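One chain of protein is taken out of this complex; the other chains stay put.
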Amino acid sequence: MAEQIVFFIFTILVLGGGIGIISTKNLYYSALFLSMTLSGMAGYFVLLNAGFLAAVQVVVYVGAIAILILFAIMLSRRMMTSSEPQTNRQTWLAAIVSPLLFIAILVLVLQVNWPVSSAAPTGDALILLGMSFLGSYVIPFEVISVLLLVALVGAIILARDTHTDTGREQ
Amino acid sequence: MEQLFSLTPLIPVFPLLAFAIIVLWANKSNKLSAGLAIAGIATSAVISWLVIFATLAGGHHVQVEGWSLPVPWLPTGTTVFNLGFAVDGFTAAMLFMVPIVSSLIFIYASEYMEGDPRYARFFAYVSLFVFGMLTLVVADNLLLLFISWEIMGLCSYLLIGFWFEKDSAKKAGLKAFLTTRIGDVLLFAGMLFLYSKTGTLTFRQIFEPEVLHELANATIWGMPASVLISLLIFGGAVGKSAQFPLHVWLPDAMEGPTPVSAMIHAATMVSAGVYLVARMLPLFAVVPVGALQWVAIIGAITAFFGATIGIAQNDIKRVLAYSTISQLGYMMIGLGLGGFLAGIFHLLTHSFFKALLFLGSGSVIHAMEHGAHHVGDHHTDPQDMMNMGGLAKRMQKTYIAYMAGTLALVGIVPFAGFFSKDEILADAWHKAGGFNFGSVAFWAWLAGTLGAFVTALYMGRQIGLVFLGKPRTGLSEHAVEPGKRMTYPLLVLGFFALILGFANVPENVPLIGNGWLHHFAGMIHESAGVLDLEALPLNWGLAAVATLIGLTGFLGGIALYRGQQAGQEDPMVKLLGRPLFTLLKNKYYVDEFYFAVIINPVIKLADLAAKFDYDWVINPIVNFVGNTGRWLADVSAEFDRVVVDGLGVLGTARFFKWMGKELRYTQTGQAQNYLLVIALVSLSLVGVYLFGVGF
Partner (left out) sequence: MTAIPLSWWVSVATALFVIGLYATLTRKNAIAVLIGLELMLNSANINFVAFNRYTTPNQVGGQIFAVFVIAIAAAEAAVALAIIIATYRRSATVDVEDIDSMKF
């Protein structure tokens, strides 16, 4: 019962953040709502017995991506203070399609009788995770690291100011 | 001792190496090229001696049965082509002759060819030539023999046409190549028949008595297989050894440098044909009256007619060329009458003294050219005997050596030719059994004996014209004997011309009679069991007649010609009558006959075909077809322009252009539009899945 209460609390954080993101006009608030959602996600991971992921979620998403987004928003200040509507012309259609899709997926997924195991997790998931990363998943792991490096270099090249060498914002 | 035989495959390798090195690297240096070629053949000679020594030491068994090394080369279904090597007494005898004569020719050529712009190339060619001959000699099967045979054919073409700036040399090379090619095709056909009948081309296997008799009993086109195959193989030999009627190439081969003439006429090319017949003799002989007869007949014709042409020629080398043809005829007589040893004995001795004569004539020509330079006369032909005279005093070494060769050729005791030629004639006489006009052997004997007289006559004529009497032109007056590298090989060959006959003196001759070569090389076909290989005793009467005839002819020739003056008519004209002399001078018009009967009709036919092609039928048809096609093409082009282009291609293009213009508005470039579409499609897919609409 207690778990369900905790689940609800986190659900409010996650979905509430999501609703906030799509309802606010201010981009800055959107980013803050995103942080809220991401924090709720970390809570979920704890509930799902994935403590390591929860830590990664906080460090990477909340600590890095969300901050990065905020940083980008503040770099382009005009976005924050925009008075224009933040939605485009196809909003009405998206507003119809999205709920329909929600219902459709739910109906689809809940029909399935998933082979749920009743066994309780034994042992330390962290050790298993570590063994797997350097064992059977070592090649994807290395590929991901290369991908991150490529993204890092690519991002630097893209964001560099090609007109002036100072790289200062115009 | 037996191990020495394993050196046999190396014998041909060294000249080949010399050839390759000269062609690839050494050709910039004349000295190095000549040195390499001489070193190559000398090494072969040394190895040959080791092999000969092993054969000598091996005794009767090795000399008859031989040693062989089959190398499986190409499996063909149930049989295997072997490309092997073999040595027996006959091969050993050839291995004695070929390298020595070739080495001497090489040494001679190293001086003779000096100043030639293609000096290095010459030595490359002759090395390859010798490689071919040595391979042919040590081959244990017809296939390898044929390969080396063709290599020699190529080399003869290259060497006869060596001075290809001269039109006549170019044509002579072509003629030699094409004429021998006729024989080669026959030989190849013979090989094919033989292989199809026996499944082997290895000599020893063909000469198994069972195989031979099987061949004799089988028939191809109504003929005993052995006869047909023998005749085809003999056809190859006729081409290569310049027998009538394919002899026409050999006199023209004089266009090559003189050492080449010596090579072709002594050590290599023409010997190959005789060698082939000698090697295949059991096959010829297995059917008693058959192929062998023809060998004797052709030999007799060639021996006599070749000799008669020789007396009417003025070119010193041409006389020798016809002499060669005639002497090859003698060898064929010997072989054709079943006298295996007589044939090959004459082959060996003839190789030495004919090489000597050719080199000697080269020496004379060289001297004459020297004289021509001296007096600045470049219009007088230095090869014409009528321009020579009195050279004996000016070139003594050459004269001595040349004389030895001449006496050997004429057949004067004790020179080599006496014993070998006498053996052939004695064989013929013995086979004929006296004056037996119905027998081929008798006619062969008669042709041989008359030919011997004519031979003596033209050699006497040559000696008289070239060396005796007084110089008839400034050329011969200032002729100078060439250097050591040319004269010493002559003397060495002269020595061999003197002594070689003693290798096979019949056993009934007191003191020196031993029949040595007979035991050494003459028994190789013993196991085949189809040839009578008994050695004949010396027939004193015949020998006396032959010597008498030879002396008469020779001295008569000298007497007739030694007083010949410049510009004076040939005494032979008076002696023979002008028509006969003209006939001989023009070589019985064989070349003209070939030209009229074969070459001209072919050209006429070609002309006719050309007319047919250009003017009458083919060209009009072609033009008609062409014009029709063009007209059709015009029509179709119009159709193309109007219907295909207008309606089809352009119409389609316009349609799609229009469609694209209209449809491109769906491409908004808005990623969010696209994503919305994706969402819609997903939704509909889920809907389809959930409610099973339609499908």
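List of remarks:
When the chains are written out, they are named A and B in that same order, and each has its own residue count from 1.
Following the convention adopted for this analysis, a residue touches a chain if its C-beta (ideal position, glycine included) is under 8 Å from a C-beta of that chain, and two chains touch if they have at least 3 such contacts.
Because the structure is predicted, anything quoted here is derived from the model rather than measured.
Residue positions on chain B in contact with the hidden chain: 664, 667-672, 675-676, 679, in rising order. Within chain A, the residues in touch with the undisplayed chain are 1, 3-4, 7, 11, 14-15, 18-19, 21-22, 27, 30-31, 34, 37-38, 41, 44-45, 47-50, 52-53, 56-57, 60-61, 64-65, 68-69, 72-73, 75-76, 79, 82, 84-88, 90-91, 94-95, 97-99, 101-102, 105-106, 109-110, 114-123, 125, 128-129, 132-133, 137, 140, 144, 147-148, 150-152, 154-156, 158-159, 161, 169-170.
The rule is short, and it goes like this: only the chains that are shown with their structure count from here on.
The distance from the centre of chain A to the centre of chain B, with each centre set as the mean of the Cα atoms, comes to 95 Å. Chain contact summary for the complex, chain A toward chain B: residues 88, 90, 93-94, 97-98, 100-101, 104-105, 107-108.
On chain B, the positions that touch chain A within their shared complex are 672-673, 676, 679-680, 682-683, 686-687, 689-690.
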